[in-house]
Every structure is written in C-alpha cells, then in structure tokens.
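Just dropping this structure here.
Every protein chain of the complex appears in place save one, which is left out.
Then we have chain A:
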C-alpha cells in the first residue's frame, strides 16, 4: 500500500521494509515469473540478478560452484573454501573455535580470514564452504536480525535467526550455494547452537564441526568432550581440536580464533597461530614422555 496512490521509488524509500510482509505484497505484483520466491525478485533492494539464461540455477551451480578438492577445476572462477570450524555447548556456555585459512584450488589465498562473524553482541555465526556465500548471507541475516529487533523491541532468538537463514538457503536450492555455518548465541531460552547448511538443513545440537577438516576435529572432540568441562578445559579442547584438524587437513590452517559465548554475550578468548601450537604441544609431549 503506498501513500496517495503513487508508486514507490525503486531504491531507498522502502529499505526499512526489507523482509516484511508489506514489502513482499508491494513487489508481488511486479513478479515476472510465477513461483519465484520473494528473494529472487530482480532489481529491488535485497534482491538479486541471476544470469539471463534459460536455467539460471544450472548455470550458477555449474559455473560458480564452490566445492571441496578440485571439483571446480574446470571453472573460470574458483572460490575460496576449505576450512575447519567447530562449536560445542558445555555447562559454562558455548565455545566457538575456527581456523583462518582460505584456499583457491591449491593456492593458499589467505591465512587471516575471519571465519567467525560477529552478528551482534549475543549472536555469532561461523563460516565454512564458500567464503563469499558465508559472509554475504550471514551479513544479510544480521540485517534481518536487526530489523526484527527494531520492529519487535527485543532481541531475536537463535532459533528464529537460524530458521531465517535456513529458509533463505531452502529458497536458493539448486543454485550452487556453498555454506555450512553454525549459528550460536545466548537468548532467553539459554545457550543455543544450530547448524545451517546450503541445502537448507537446520539441526539443533550440542556439538558440531564443519568444513574439510571437520572429521579430524571430531576425532579429538568426541573423545575428550564432557558436559562438565571447566572453562579452561573447554578452551583447551576447542584449541586442540582445531590444531589437530589444521595439522592433517591441507585446506585448514593459519590462526585459531576462539570465542566463548556466555549469558552476557560473546567474548573473544584468543587468536593463536596454529604453527606455534604445534611446537607447544610437541614440547608438552616430550616433557610427558621424559617424566
């Protein structure tokens, strides 16, 4: 519904309505194709252009796919990917621990990627898979969370935030998005941890690890995890799990960024180079063996 019967301007005046029912209703009449989700409206704030071909989904997934290993060898553009991220709940809150390496094919494009996205002081998102996909969609989720806060006068729950992201991923199914993320935070129901995937999977759990190095991280996590870990033990576990994953997985490495989520929000605990950890643990083993 527009004031005085005039059509709204295309850019800017309706930016505050992004994601609301009003915006959807306003743009619904302009939809060129039946069956497109609202996210795919073209040329509107918060919407996308897709390639002007018969099957945009197929085109995107075959030319812009971000896959593990050398699955994207034939593509002109190879996207940054490969990682280890993990998060687990324990009695003292949630530990989120990630590496910081980005690879493009066999090239290490960066050792200093921020794979934990600080959405608001109470909500964190991790990044695994396509770096572009993760950072874009999680920043967009951040916008939606902020709009929710402004409209409803209270912070969004982690369940709702992860549901928004999962719904977005579900509507872009088949387009070749690559994103495996964990949405975590502390809301009025306590500490929550959700895993959200590029194919729309959304799982609530106590412990997840995502990325090419996740199996290595799980090995350490599963064997040493207990619910009653102390904070020091939990931080140590998160640190070691990432270290072991970066040691064995070529696509993971760099710096271990570790966060702790408490009821007062998240706190960044440390940023330690995994290379330094290697020598620290080696010395520790040497000391243990000699004593």
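Operating definition for what follows: a contact is a pair of C-beta atoms (placed from the backbone, for glycine too) under 8 Å apart; a residue touches a chain by one contact, two chains touch by 3 or more; residues count from 1.
Throughout what follows, contacts and distances are computed from a predicted model.
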{"item": "Among \"ER membrane protein complex subunit 1\", \"AP-4 complex subunit epsilon\", \"C1GALT1-specific chaperone 1\" or \"Proteasome subunit beta\", the UniProt name of the subunit that does not appear here", "value": "\"Proteasome subunit beta\""}
{"item": "Among A:60, A:128, A:141 or A:166, residue touching the chain not depicted", "value": "A:166"}
{"item": "Contact residue for the chain not shown (choose from A:139, A:154 or A:204)", "value": "A:204"}
{"item": "Option from A:144, A:214 or A:252 whose C-beta touches the chain left out", "value": "A:214"}
{"item": "Contacts of chain A with the absent chain, listed as residue ranges", "value": "35, 166, 169-170, 173-174, 193, 195, 197, 199-206, 208, 214-215, 218"}
